[in-house]
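One protein chain omitted, others in place.
Per-chain numbering from 1; labels A and B assigned in written order.
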Amino acid sequence: MVEIFSGLHYLDILGTIVFAFSGLLAASRKQLDLFGAIVIAMVTAIGGGTLRDLILDQPIFWVKDPSYIYIITVATIFLFYYARFYHVPMKSLLFLDAVGLAAFTVIGAHKAILLDLDDAIIIMTAVMTGVVGGVIRDVLVGEVPLIFRKEIYATAAFVGASLMLLGMNFGLSIEWSMFIAMLVTFGMRWMAIKYNFSLPVFKPVSHQD
Amino acid sequence: MVEIFSGLHYLDILGTIVFAFSGLLAASRKQLDLFGAIVIAMVTAIGGGTLRDLILDQPIFWVKDPSYIYIITVATIFLFYYARFYHVPMKSLLFLDAVGLAAFTVIGAHKAILLDLDDAIIIMTAVMTGVVGGVIRDVLVGEVPLIFRKEIYATAAFVGASLMLLGMNFGLSIEWSMFIAMLVTFGMRWMAIKYNFSLPVFKPVSHQD
Partner (left out) sequence: MVEIFSGLHYLDILGTIVFAFSGLLAASRKQLDLFGAIVIAMVTAIGGGTLRDLILDQPIFWVKDPSYIYIITVATIFLFYYARFYHVPMKSLLFLDAVGLAAFTVIGAHKAILLDLDDAIIIMTAVMTGVVGGVIRDVLVGEVPLIFRKEIYATAAFVGASLMLLGMNFGLSIEWSMFIAMLVTFGMRWMAIKYNFSLPVFKPVSHQD
């Protein structure tokens, strides 16, 4: 029990930091000052989990455990200054975002599973936790949200969360189910970026009206 | 009693489906894949009601009754594939949005009336439930929100919700009040689109500073 929870906790912190970094990178063209940058990093890192907790009527995770705020602040300040001296490739934004997506998807699913909710709600919660922070980040910096580009995105979170449920229904432990779900979510998203995989897109037969 | 509630329930499902369709149509230029499309449809369909329930401190309607999630998913998948083979006129987006606006406005008002809130809060809740999903949809797909165009929009929801309260104060049954409110909201919005009606717009005397 303790083992899962501490594992989960590290995963959560990993997700928080990578999303904070992705927020900072996404915002870097806007020439924010340090505190503006912290605000974007914060919103990206805590947005998904905050909406999840509001909707599940749970205490907001970072109000209950303020260490998240300190971690995001320190990590953001570090990268802010680091990036003034060393090169941080802008494409690491995509990598960080994919790690964060995978981590937050399984954490969201885990939290909804503990509340014993319907499968559809568990999957909704998982996808929401995974994608919302990044959507807010992209809307705030005025970019087309990653979720809208035609490579697999929400799909990866959906498949990951579904596999996690499936694994548990087939008697797999929750740790293994989470591990597989995370690997698959990240893997699908990363392959999609790398090899430009995509699902059929929505192309109505005619637009000329 | 049962009659109202089942009537309400169908109305709610109608609003949910038309808003989901409007989300899918609005997003169609973005070339989303199927799951991206479902996400937009979902957010459009449940956004207003979710914010309403958060603010009124009620259990979120789709967490309590997951059938909404299944309905939106099935409806979206259906339209996604239907639209690949048959022509769906883009202007039906405006029609669907007007139906959804009317349905969700009266449902929002109804929910606030049951909680015995102040008239101003009932009207706020009604307008919010009606407009928020569409605003999120338009912001996400990067369009100017419909609510910002100069044809009557929030006004229709406001007038509808006010008439519903007025009707009930004058002794009309809640069913008739809702029916009239919905008809007027839809009618005002539709006339505004069709004949380009509008209210006086905000034109400050000078902009040259």
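Here is the rule we go by: a residue touches a chain if its C-beta (ideal position, glycine included) is under 8 Å from a C-beta of that chain, and two chains touch if they have at least 3 such contacts.
The shown structure was predicted, so the numbers you read here are calculated from the model rather than taken from an experiment.
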item: Hidden-chain contact residue, picked from the options B:L14, B:I71, B:L94 or B:L117; value: B:L117
item: Touch with the omitted chain, as defined above, among B:I77, B:A154 or B:M191; value: B:A154
item: Absent-chain interface as seen on chain B, which is shown; value: 54-57, 117-118, 120-121, 124, 127, 131, 135, 139, 144-145, 147-148, 150, 152-155, 158, 198-207, 209
item: Residue ranges of chain A at the interface with the undisplayed chain; value: 24-25, 27-39, 42, 50, 54, 59-60, 62-63, 66, 69-70, 73, 80, 83-91, 139-142
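In this section, only the chains that are shown with their structure count from here on.
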item: Centre distance in Å when chain A and chain B are each reduced to the mean of their C-alpha atoms; value: 29
